[in-house]
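FYI, not all chains are in this one, though none of them got moved.
The first chain written gets the first letter, and so on, giving A and B; residue counts start at 1 in each chain.
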Amino acid sequence: MTKSTLKVAIIGGGSSYTPEIIEGFIKRHAELPIKEIWLVDCEEGKEKVEIVGALAQRMVEKAGNLFDVHITLDRKAALKGADFVCTQFRVGLLKARVRDERTALKYDMIGQETNGVGGFAKAMRTIPVILDICKDMEVLCPDAWLINFTNPSGMVTEAVLKYSNIEKVVGLCNVPVLTEKGLEKHLGLAPNEYQLQVAGLNHFIYIRHLWHQGQDRMKEVLNIVADNPDPLRPKNIPPFKWDPDQVRNLGVVPCCYHRYYYLPDQIMLDEIADEKEHGTRGEIVAKMEQELFELYKDPNLNIKPPQLAGRGGEFYSDAACDLISAIHNDKRTIMHVNVRNNGTIKELPEDCAVEVSSVITSNGPVPLNVERFENPAVVGLMRLMKAFEELTVEAAVTGDYGTMLQALTINPMVRKGEITRKVLDELLEINAEYLPQLASNTNNV
Amino acid sequence: MTKSTLKVAIIGGGSSYTPEIIEGFIKRHAELPIKEIWLVDCEEGKEKVEIVGALAQRMVEKAGNLFDVHITLDRKAALKGADFVCTQFRVGLLKARVRDERTALKYDMIGQETNGVGGFAKAMRTIPVILDICKDMEVLCPDAWLINFTNPSGMVTEAVLKYSNIEKVVGLCNVPVLTEKGLEKHLGLAPNEYQLQVAGLNHFIYIRHLWHQGQDRMKEVLNIVADNPDPLRPKNIPPFKWDPDQVRNLGVVPCCYHRYYYLPDQIMLDEIADEKEHGTRGEIVAKMEQELFELYKDPNLNIKPPQLAGRGGEFYSDAACDLISAIHNDKRTIMHVNVRNNGTIKELPEDCAVEVSSVITSNGPVPLNVERFENPAVVGLMRLMKAFEELTVEAAVTGDYGTMLQALTINPMVRKGEITRKVLDELLEINAEYLPQLASNTNNV
């Protein structure tokens, strides 16, 4: 481990989060012998990757030139011989996200980018690109680990598992990390003195156990979550209150994203109000991003600026660095990641992606077994949401119109009937340039 | 079989459908040696059972006094020694249904009596009574078959299977019969020259196969259903049109009640319009019923009046007579009935009730095996709806508030958030006199 040997490729290197991941690698240099990091982006992201890449280079220089930072638009060069490939790209940039959100609002729907019509559209744009990356990886770095944190992270992981030959893939999300931080604060726990087990889908996990000093404190956590404004939400989600009787009845603890299913009407009202006051979430993020990039341009800046904290994506990059180190060092720590189900969650198909607590070995994550969910309410809704994901992934690959319509029809966040068709048609139109799978589907004449 | 020996008890004997079931028994007298039929009702239904009972007696007299018709309010006397018990009662009569519907409309929800808030309320009212009947049966006629056609028929059957000691129970519905009649008309088929296989939940069945002369004509049926205004609906359901791409993608043929899940917005609009013009469905039925009872009072009437046809419940009673005859005569014909799953539908719990094509033997229905459903859209939604049923049945027995709220929260026909609690509280209030399980639940202080 003395000699630095690892090559890391970061696709979507122009992301405003790049300083966080760079800082993560710097902090872990004693355990992670990184030799070179390649920040790669597409033509559309050229300016951004150059700005943030220069900042990354200054950060590394300040830390003592621990490794090289390459900036490139040549994805193949970045992938060649890589040990880890991190994907944090955003097809169509924030502009596409905003278009999705505005289309959703126009039809009185929620345009959130990981579920509903927004998540659907983002999956349709993203999956062709990730599969393209996988094809390159098969040739250029077949033994590399693909660490994805592009949203919708669960569906993107499932697409790789089902439709590529890359088996070493892990989908990451910061919701488990934020959930842990919320729990620690509420229960007065230090990070390593307890063990959480979560299980579900990306942005749809339930806490199954919180083991602490020989006790399972699940019931206590459930009461806390039921009776207080949810303490387990990230800063970018406004406060909200579960119905205590409904949540207690679940028997397991929902994550903050479950409010899209248990409290959709309130969220819709909040979104409309927010939009009137501040614009859509995508627009707010775009503004924050612009401000960040202004900061990043400062040639004297050589650390991650504190303004980056507080965004929804916080800790994503940190989780990525943790995961990479756990794999490289065979740490056998437990992380909460998206992997192939293989019967871990008995109520879901064997071949789908699930987000579950897993031991990280040198060969990647091994999930902890998950006991059957007892409450039909949990099983029913989780199975439905996985069906939406399965159909969306299939649709994103085949471009089949009926499959797309079906995915939206069964999603509880999508309005039903003729309006489903209308919103779908509009999403296809505004995203046309990013949907090569539609062109190749000969059924859609 | 020469000597008439069978005793049939009809609970809810005061139903306006009673002339249909009486006619059914008269028509089948050669194969069904009925000795006595007991029409039993509660105090609230006294007037109705006396009117329709008198008509029944005139009908039987006209047919040559084939069997005796008893009219009684004494349920125990009716059950004692019965061979078949038919349940077609309606707790709280149509007034309770109308109250549910009006409450639903007040909160912009669909008040349909087999699903959503209406079905939930009806299950809450009905299940305590059916379990009470089962307790009587255990003592008075433990070997009798319980043929239920009180709605929600699937949940009522599941309650009996899970919470009583009566194992000989079959839940009936006329949707499969109406579906067959629709198919026969559309495909030009005679009743006995083809075989249908359906599978799902009550009011939530899919056609899996239509075998005819060595061909499976499913794809053809799917195209017909997708491309035409649905030909498989009963007369009491207004015409509607599926989205052809969505339905074709299912790969299996939905029943007419699936429009509550695939086209809920349109139904809501229709219901509001209908209500403005004619009142709620319950009010329309109440008016029809009143007119029927006026007819029934005519001492010269001694046949089933033609005006009874055309209501939604048509063929229920006929199906009941068919089923009773098939059991009594060990016919081994195939009917579509509600029974314990036992793994027939692999995607649902073993111990729940399902509606599936079954061979009727002298020991009751034996389901045909159902191949796995291929489309995740079908599996996801069906699992969700079964979860609603499981929770509703549990809530109807325990009276637990959290379970009730959970059942409604996950039902796609119910609006979410504070409004769920409000509509639930109002339903409990307007149905208070019919909900003994709430009084006995000590958790609900």
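Going forward, a residue touches a chain if its C-beta (ideal position, glycine included) is under 8 Å from a C-beta of that chain, and two chains touch if they have at least 3 such contacts.
Small disclaimer: the values here were computed from a predicted structure and weren't measured.
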item: Oligomeric state of the whole complex, in copies, if 2 are shown; value: 4
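Keep this in mind: only the chains that are shown with their structure count from here on.
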item: Relative orientation of copies subunit A and subunit B, as a Cα rotation angle in degrees, nearest 5; value: 180
item: Separation of mean Cα positions, subunit B and subunit A [Å, integer]; value: 45
item: Parts of subunit B lying in touch with subunit A, wherever the complex brings them together; value: 243, 245-246, 248-250, 261-266, 349, 375-377, 379-381, 383-388, 390-391, 400-403, 405-407, 409-410, 412, 415-421
